[in-house]
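Shown here: the complex without one of its protein chains, the others still in place.
By letter and in written order, the chains are A and B; residue numbering begins at 1 in each of them.
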Amino acid sequence: MDGFALELREIVKTYPGGVRALDGVDLAVRPRELHALCGENGAGKTTLAAIAAARLQATRGRVTAAGTVGFVPQHPHLVERMRVWENVVLGREPRRGLRLDAVAARERVRNLSARFALPVEPDARIESLDAGAMQRVEILRELAREPAVLILDEPTAALAPGESDALFATLQTLAASGTAILVVTHDLGDIAEYAERITVLRAGRVAARFERGARASEIARAMVGGELPVLATRIDGPTAPCLEVRALSARAGADALHDFDLDVRAGEIVGIAGVEGNGQRALADAVAGLTPYRGTVRLDGRELSAGDPGGRIAAGLRTIPRDRQREGLVLEWTLAENLALGDQRRRPLRRGPFLDREAARARARDVIARFDVRAPSLEARAYALSGGNQQKLLAGRALAARPRLLLACEPTRGIDVGAAALLRSRVIEARNAGVAVLVISLELDELFELADRIVVLFRGTRTGEFARDGFDRARIGAALAGVRAG
Amino acid sequence: MNEALAGLASFATLALIKAAPIAFAALGGVLCERSGVVDVALEGQLAAGAFTAVVVSAASGNPLLGLAAGIAAGALLGYALGLAATRFGADQIVAGIGLNVFALGACAFGLVLVFGREGTSDEVHALGNRGEAALILAGFGCAAALHALFYASPWGLRVRACAENPAAVRDAGLDPGRMRRLACTAGGALAGLGGVFLALAELDLYSDGMTAGRGFIALAAVIFGGWTPLGAAAASLVFGALSALQFGLQRSGIPSEAMQALPYLAALAALAGWTGRARAPQADGVPEERRFD
Partner (left out) sequence: MRAAAWVAVGGLALAGAGATLLAGANPLEAAGALLRGALGGPQQIAETLVQTASLLFPALAVGFALRGGLFNIGADGQAVAGGLVAGLIGAAWPGAGGFALVAALAGGTLAGGAWGALAGVLRARFGGSEVIATLMLNVLAGLLATYLLSGPLRAPGATGPETAALPESVWLPLLMPGTRLSVALPLALALAAALQIVLRRTIYGFELRAAGLAPETARRAGIDLGAIAFSALSLSGAMAGLGGATIVTGVLHRFDPALSPGYGFIGIAVALVGGLEPARIALSAFGFAILQSGSLTLQAFAHVPKDVIVLLEGLAIVALAGRRAFVARATLPP
């Protein structure tokens, strides 16, 4: 140990079945350093981080740390029904005799909050907090243990551009005052400015190492390993109104939408931009008929009734859901069976009360070919596919039915570059063929690639709309943070 | 006037006696469920507690030893449930039903083996009236203690967190599996105590089927009481009162089956949302590991 805060030597991680997630990775973080671990989805960064934080066991290799390693996961592991102070002191509760000393606990939280400049409300319930606040709570919880190293996994995913800046400033201060920081991210964004050193992972190996000041384009190239794949050409055709949303108000958990209007025309792609938790889920669920709402949703001029997903499918709405494993697939089923979902009541898949299995398999063969789904056979179970292939399967299913409207929720979340490019190309091709497309994405770059128009959501209302020739990162960023455009 | 007071007193006493086994089982159920493990094994734990208490009391001549043994039997079943749920990722409802069937079968089996005949054991040394009263007081004490434990102690915070988000507990450096097992064992012990009360306080023998669905009434009390110690205890008192009422109303036109049905109907009403808050803990019944990473 030559004065490193965290050292990973020759880490190998193999999963049963032979998948090698990490293939001999070396990584060292110096004390007081802000270090970034970058890579595309599927490169192995989260696996490496989990191993570094002792949440996962490496198959081979050594992890040495100069003290405790704190870990802030991408999705917070907080007890939602409890309060901030309860979550922060869990496991290290201040006591008075046998009792839990709630007063001292709250005091401790306030002290930590002041010391690290992370404002939180000790008595607030987690379920009432937004993503940024939850992240601050999670960071405080880890900092309370005085770690030598703090690892953050994709911390900017749920933050607005302005909030990201604040976070990085905080992290820099933290690093300077003694805690080494390792940020894991696939979004270059601002990390290139703030990080002292950057390690790029690709396909389980270290592809490159950079120092502060390296150009973002170089880093991006190292992440992808070459040039970015080219997308399908856009061909403009005639458009007509397809989806009309008026005065829509809805809730999906803590996510809310207020009095929202939207038009999506056939042959165009409308992108919904926004930091996570600003109404996207409410919008998606309302359009898909999964949650009650006020207002009207019309498809091809016909009004849809709330709470009727089946009716929408019949009317020509197809969805690529946000969570492919829980909302899109039946993991235990074969590819053919999964591809029949959604259309099982219509011909040709239906023959009287029976399911036409031959028709289902024909459809499966077609989708697998068109969407380059890599699977051992038609009879393979969905759980055996990689994330990218699962997502391609779902996109193929949605487009196979020749929908009137395609609703795509974070369509390339967590999948590799190749699969993402293919998926986006297929979406553009669908647009060219006259499908109305509504894409909800947390990645601005994706929307820049796909959308004809971008509508920005903030706290459930529209703060701006931008046409393709007016895609301005700065103005859109401001709209994301709540500044009304124009 | 005196007659009315005397009648009220005897009614209250009967209600407490009827409520006690249910309350102990319900408190045990709350403890288990609030750690994140669904507990349908209360019936079996009651039976095991009752039977073991009787056997040990008969063998040793000392009802206090019987008391200890009954508690231990319930605890053992509770541990088995916790183990199945945490180490083996078993479906908690199926495991609970299995333990119920096992316990009831084992008690019937043991009954023949030990006492040589089916149906009923011999009468044994029981705890007497003083013992009965002591246990009832202990019941109130347990409810209060459990309440304090859950809401004012560090351990209570951790256990409740296990039922809501075990990942958060693990991140805090704790072992949710171990806490769940502990909670289930303690819960089983309480339910076993309920069985001891049945066998050594209310009556003084064990007979086949004496638990008569009290374990399920206790489950109803847990739900009706909103998964809290005080709520479950209060619900048990209500059910005990209903049971006592049954005796009083025997000569009126109301059929006894209607009275017996009330606790179950109450649970159904709770399910239909008539009691407002009926929120099970978030991770109740969800084993910790996910199936497909």
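As a convention for this text, a residue touches a chain if its C-beta (ideal position, glycine included) is under 8 Å from a C-beta of that chain, and two chains touch if they have at least 3 such contacts.
Here the structure is a predicted model, which means the values were calculated and not measured.
K.L.:
Please identify which residue in A:Gly310, A:Pro348 or A:Gly470 touches the non-displayed chain.
P.N.:
Result: among the candidates, A:Gly310 touches the missing chain.
K.L.:
Quick one: say which of A:Ala21, A:Ala131, A:Ala340 or A:Val417 touches the chain that got left out.
P.N.:
A:Ala340
K.L.:
Which residue, A:Pro16, A:Gly213 or A:Pro353, contacts the hidden chain when the whole complex is considered?
P.N.:
A:Pro353
K.L.:
Using the definition of touch stated at the top, determine which of B:Leu16, B:Val56, B:Leu99 or B:Leu200 touches the missing chain.
P.N.:
Residue touching the absent chain, from the options given: B:Leu99.
K.L.:
Out of B:Ile17, B:Ala58 or B:Ile223, which touches the unshown chain?
P.N.:
The one listed residue touching the chain not shown is B:Ile223.
K.L.:
Tell me, which residues in chain A touch the chain that this view leaves out?
P.N.:
288, 290, 309-314, 319, 321, 323, 326-333, 337, 340-342, 344-345, 350, 353-355, 357
K.L.:
In the complete complex, the non-displayed chain touches which residues of chain B?
P.N.:
So the residues of chain B touching the missing chain come out as 38, 40, 80, 84, 88-95, 97-106, 108-109, 111-113, 118, 213, 216, 219-220, 223, 255, 257-258, 260-261, 264-265, 267-268, 271-273, 279-280, 282, 284-286, 291.
Please note the rule applied: only the chains that are shown with their structure count from here on.
K.L.:
What is the distance in Å between the mean C-alpha positions of chain A and chain B?
P.N.:
One centre to the other, that is 45 Å.
K.L.:
Along chain A, where are the residues that touch chain B in the complex?
P.N.:
71, 73, 77-82, 86-87, 90-93, 95, 98-100, 141, 325, 331, 383
K.L.:
Per the contact definition, I'd like the list of chain B residues that touch chain A in the complex.
P.N.:
Going by the criterion above, the answer is residues 152-154, 156-158, 160-161, 164-165, 167-174, 282, 291-292.
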